[in-house]
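Of the protein chains in this complex, one is absent; all others appear in place.
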Amino acid sequence: MPSTQTPPIAGVAIDPTSLRPPIDDATIERVERSNLRVRLETLKAEGYTMLLDLGAVDYMPREPRFDLVYHFLKMPIVASSVAEVGTPKRLRVLCAVNDGDVIKTAVDLWQNADWAEREIFDLFGLSFQGHPDMRRIQMPYDWEGHPLRKDYPLRGPGNERSPRPPFALKSNVQAGTPPTGRTLEALQEQVKKAQGK
Amino acid sequence: MLARLDDVARWAQSSSVWPLTMGLACCAIEMMTVTSAEYDIARLGSEVFRSSPRQADLMIVSGRVAQKMAPVVKRLFDQMADPKWVISMGACASSGGVFDNYAIVQGVDTIIPVDVYVPGCPPTPDGLLYAVNLIQQQIREGGRGGILARA
Partner (left out) sequence: MSMSTPLTPEIVSQEGNAMVLSMGPQHPSTHGVLQIMLEIEGESVVKAEPEIGYLHTGIEKNMENLFWSQGQTNAERMDYLAPSSNALCYALAVEKLLGIDKDIPPRAQAIRLLQMELTRIASHCVWLGTHAIDLGAISCFFYCFDIRENILDLQEAAGGARMHPNYIRVGGVNGDLPAGYLERVDALVEKFPGRMKDLRGLLQANPIFQDRTIDVGIMTAEEAIKWGVTGPALRASGVAYDIRKAFPYTGYDQIEFDVPTRTEGDAYARFLVRLDEMEESLRIIAKIRKVLNTPGPTVVDDPKIVAPPKETIALSMEALIHHFKIVSEGFRVPPGDVYQAIESPRGEIGYYIVSNGENRPYRVRTRPPSMYNLQCLKGIAPGNLIADLVVMIGSLDPVFGEVDR
């Protein structure tokens, strides 16, 4: 049975930023994992004072598997009028990492990376070295598995009631998948009735 | 004589059903709206929403119950003193709603017994008022009410 989360073979985004020119107002930059920490320190020194968001994306059959996405804003600290704020520069930094790689934390540079990194650990399984409190944040503390990975089923590991995925697109339902549950019973009833039993 | 006393007790209980503040998500906002001046649940007897489970009779589970919150809901239900009733407000509390996935308990009735289900996403405050009316009806007709009834 195909997993509900197997990404379709056609059009997997290997590196979405390389597929077309940037369509929003952010400068996009890709760094290597070995260079990540140095680059972040340089960015902080250059004036990217606000880390807006830190997220991750799972590109499952790709090597390396995950992409860490940092969103920065070059916000002047003394900016008490709209004119002084102007249009701050946005920056997006992407870094490809693998499961089990050593990733240094960014908490000492931007304090709000704290919960963002905990969430990435919880939902993706990437842990950050040097984080003061690396434990789960969204799921219960004793939960097993990392839900936002592509090989984690949508309904949770024990709850796959039906081999038909919850989102039955033509391309991800194998031909010949039978209906399940009440539909199956109803069909069987109909067949029995038709056969006169 | 005892039956009369039972009726009086049920009348008293149904006229002063005090809910527990179990506001979880979007339905909680509609629950707050039901206490506001336009819908006014206080005229039905729910004058105050108690935050302590010891002082509440009715638990209105309003909103989606996440995996981390489920033991909390169960614990609060256990801490409520008998007799107690439960309204499962909204689609998420009744059956998981829009969210058929790993993170949401598919219906709060898998962990606590529910008396009235209110459909909607979120239900209008009128729906919740009708649900409280149904609870009052259930109390007056007996079963889980009355000073001599079973819990």
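In order of appearance the chains are A and B, and numbering begins at 1 in each one.
Keep in mind that, in the parts below, contacts are C-beta pairs under 8 Å (C-beta built on N, C-alpha and C of every residue); 3 or more make two chains touch, one makes a residue touch a chain.
In this text the structure is predicted, and so the values were computed from the model without any measurement.
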Residue ranges of subunit A at the interface with the undisplayed chain: 4-5, 7-8, 10-13, 16-17, 19-20, 23-26, 49-53, 55-58, 69, 71, 75, 77-82, 84-88, 90, 92, 110-112, 114-115, 135-142, 147-148, 152, 154, 165-167, 169
Contact set of subunit B toward the excluded chain (per top definition): 21-26, 28-30, 32-33, 36-38, 49, 51, 63-64, 66-69, 71-72, 75-76, 98-99, 101-104, 121-122, 124
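Here is the rule we go by: only the chains that are shown with their structure count from here on.
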Separation of mean Cα positions, subunit B and subunit A [Å, integer]: 37
In the complex, subunit A residues that touch subunit B: 138-140, 143, 147, 152-156, 159, 166
Subunit A partner contacts - residues on subunit B that touch it in the complex: 67-68, 100-103
